[in-house]
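Questions regarding the structure given below will be posed in turn.
A protein chain is absent from this complex, but the other protein chains hold their places.
Chain lettering (A and B) follows the sequence in which the chains are written, and residue indices restart at 1 in each chain.
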Amino acid sequence: MSLYLLRRLFQAALVMLAMSVIVFVGVYAIGDPVEILISPDADQIERERAIKALGLDLPLWMQYLSFLGNALRGDLGRSFVFNEPALQLILQRMPATLELAFGATIMALIIGIPLGLYAGLKPKSPVSKTIMTASIFGFSLPTFWVGLMLIMVFAVQLGWLPSTGRGETVEVLGMRWSFLTWDGLRHLAMPALNLALFKISLVIRLTRAGVRETMLMDYVKFARAKGLTNKRVIFVHVFKNIMIPVVTVVGLELGSTIAFSVVTESVFAWPGMGKLIIDSINVLDRPVIVAYLMIIVLMFITINLLVDLSYSALDPRVRLENKQ
Amino acid sequence: MKQSYRAAVLAAVSAFGLGIAMPAKAQNVTIAVGAQVTSLDPHYHALSPNYAVAEMLFGALAGFDSAGRIQPGLAESWRPVAENVWEFKLRPNVRFHNGNAFTAEDVAFTISRVPTVPNSPSSYALYTRAIQSVEVVDPLTVRFHTEGPYPVLPNDLAQVAMLDKETHEGAATEDFNSGKVAIGAGPFRFVSFRSGDRLELARNDDYWGPKPAWERVSYRIIPNDGARTAAILAGDVDMIDQVPTTDIARLRNDNRVRISERNGLRVIFLALDHQHPEGSPFITDNDGKPLGRNPLLDLRVRQALNMAIDRNAIVGRVMEGAAIPTAQFLPQGAFGYVPGLEPPRPDAEAARKLLAEAGYPNGFRMTLHGPNDRYINDARIIQAIGQMWTRIGVRTAVEGQPWTTFVARAGRQELSAFLVGWGTASGEASSPLRSLTATYSRDRGWGGSNRGRYSNPAADAKLEAALRELDDAKREALLQEATRITMEDVGIMPIHIQKNVWATRPGLEHDSRADELTRAQDVRPAGAQPAAR
Partner (left out) sequence: MSASSLPQAATPAAPAPAKVETPFRRFVSEFFESKTATVGLIVFTLLVLIALFAPLIAPQNPYDLAQLDIMDGRLEPGTRNGMDTFTYWLGTDDQGRDMLSGIMYGLRISLSVGAGSAIIACLVGASLGLLAAYAGGRTDSVIMRLVDLQLSFPSILAALMILAFLGKGVMNVVLALVIVEWAYYARTVRGTALVERRREYIEAAQCLALPTHRVIFRHLLPNCMPPLIVVGTMQIARAIALEATLSFLGLGVPITEPSLGLLISNGYEYMLSGKYWISFYPGIALLITIVSINLVGDHLRDVLNPRLKK
């Protein structure tokens, strides 16, 4: 088991290495950060000075090597734009994104699983059909458009919720969280729902598909034949089985939610990591892009590992030890 | 946050037509801006939102009034005492937020700090480089020695926020961002800063100028246009800047907001490829074969293209009135504006005739490039111009790209015709003339943003004379001549000058500014005395 973990960690390091090379080459191919950041009034001498100040005058491979050297000592570089350590910049923004992503995921599970169960158990009922149609709409609408509609309806027309931004925060464990205040929750509601919409549909469909398949399995039939109550059959036998795809997908989705909350964050002016990365891409702030992607890679690898581990817990047929 | 709640209730009340009752004790203001404040260190990153913050927290020797004309700041007056020496008289009894007095030593310290800020992606050294030495005459008098005559020193120094020697000796950029040394002589004090989210400020009761109207200022960053408009409509904020042109018409008729606007200092123009005489990268004949020459080098072709553009249509239809058609760098009233230099009347017939004279009776094919995320309606403007050029026989494809990609290609002279903008921060025509249209020369520091590599020795000569002319009237005349020569040669094609548009809730007054800066000292409750300059 520990050997398995070690191997995964080693692989993670390789992936991160590959990622950093891609970003270096990619940013280099896209353009010149100085051209974007520098005041247009600047003359050629000023431009050269800025290029030197940011270390961009060296050949790319030398820039990369010095980055690598620093990275091994835990220094991922300083943001070109903010002149602060890139890692610190990202960690500051992380709580905002985390609470958004978890908020959305929790919403998706709380709303999605019961609706999916119902639709799976009573596929013929009109309510189920409505649920399924609604779920199709859920992932058909582009996020940015739904976001704006939500703002139009709930903030501008009805005035129930604040239109944008993050609410009051309290400091816990050295990080600022907004979900612990009423004002924070009010600000969180719309962006979380916006981000959750796609996932709710996903969970509904996965749950329903799982339920329908499982109900036809021999062991379910057998459990019923044994005279177990319907409730017990559903919540013990069926539920356990449908959780595998749900766990996989929701686990994967949590990672991608954190990584790709860019659109929701930019529509709702949510000061999270997604907003930071899109801003950084727009100004080619390479240290931040690299550091961000490193963190995301690490997170994905962790999530995948957890998903694999829970696979083996939920489905004894999948044995990690069997993997060579 | 109670404030925004109350604002929301107010907005709701007014939305139901119950009228507006402004609370008399409104002491807080929430402002939402579209552009990111990247640093509180006023010498780290020369960028408009950072200037705006620096003017709230720190302040410079000189400043610009709302029309973009230079006026006194921390210095009361200045004059050249020799051909290469400027003398500045400082304002007496000015104190920093920590109580330290502002003196000539602080000025000398500030000038010495500017070029030493590490890792600066856009250094303010640009504005201090002309200074060879600083001479402290007495605590309230300081002299700047320059290499030769340097008429625009006051304009340059208006960009440089003054710091306190005692506090800021050895201070790092991070110390400003954390608030530790975010101490200046400006109308507001630092309270807190969350990068990418908001800056909180409080009134500086010891400010040397008119007292600002607000006890507390919440300066929020909302880059998404729709979200910003929604925020003011929902009453979450009291003022927004960069109102999207698509919303202006509607907001004018909405009693929940008031529009405040002013002609800006940013010109949107087309630059043309002058680099490749043997054929421009994105120009072909009508069959897609290379032409073997660059038609843009022919004045008649440039005139034809210029004449084909219906600027009134662009301003009216695309910009929805939030711009003024122009044929030069600056709006009326600015230093170096050329009276009577107007855009040509759009005339497709005459344009086709000029093309035929130049040897292109059937036109040619061209791609017009532009950014799609940089200037107001940039991608829409190039499409409209594409339509107009296609009508005179120049079959134009249009490509809008993100600024990152676009600017790299334009900077490598890979494009034939492209749209860019220029904001004249100094408020005088020498800045665009030097950076945009002067012959590219590393040694002179000219043409830094001349991405089409246009060159005109006659205009260069006038500019050179202007840059050494201390007499304002003579300098302005020289700049006007240089502008006229460049524009009659269609060195670039100015399209329009943007209007800067803000929206406030009713009951607030805002001094709209030509330089696009959004500052809390420019807003006050209606009827209150105008605060800071």
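Everything below uses one rule, namely that contacts are C-beta pairs under 8 Å (C-beta built on N, C-alpha and C of every residue); 3 or more make two chains touch, one makes a residue touch a chain.
Keep in mind that this is a model prediction, so the values were computed, not measured.
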Contact with the hidden chain (one of A:205, A:237 or A:275) = A:205
Among B:141, B:390 or B:455, single out the residue that touches the unshown chain.
-> B:390
Contacting the left-out chain: of B:317, B:345, B:412 or B:442, that is B:317
Touch with the omitted chain, as defined above, among A:11, A:66 or A:230 | A:11
With the missing chain put back, which residues of chain A would touch it? List them for me.
-> 7, 11-12, 14-15, 18-19, 22, 26, 29-31, 123-124, 129, 132, 136-137, 139-145, 148, 152, 156, 202, 205-206, 209, 212-213, 216-217, 245, 248, 252, 255-256, 259-260, 262-263, 277-278, 281, 289, 293, 296-297, 299-301, 304, 311, 315, 317-318, 323-324
Contact footprint on chain B, counting only the chain that is left out = 225-226, 229-230, 233, 244, 246-247, 249-250, 313-314, 317-318, 372-373, 379-380, 383-384, 386-387, 390-391, 395-402, 404-405
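We adopt the following convention: only the chains that are shown with their structure count from here on.
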Hey, how far is the Cα centre of chain A from the one of chain B, in Å?
-> 37
Touch list for chain A against partner chain B, complex = 30-47, 49-50, 53-54, 78, 80-84, 89, 92-93, 148, 151-152, 155-156, 159, 162-168, 176, 183, 266-269, 271, 275-276, 279, 281-284
Mind listing the chain B positions that touch chain A in their complex?
-> 1, 4, 8, 11-12, 15, 36, 38-39, 41, 44-47, 118-123, 125-126, 129, 173-174, 177, 194-198, 220-224, 226-228, 230-231, 233-236, 373, 402-405, 407-408, 411, 422-423, 425-426, 431, 434-435, 442, 445-446, 448-449
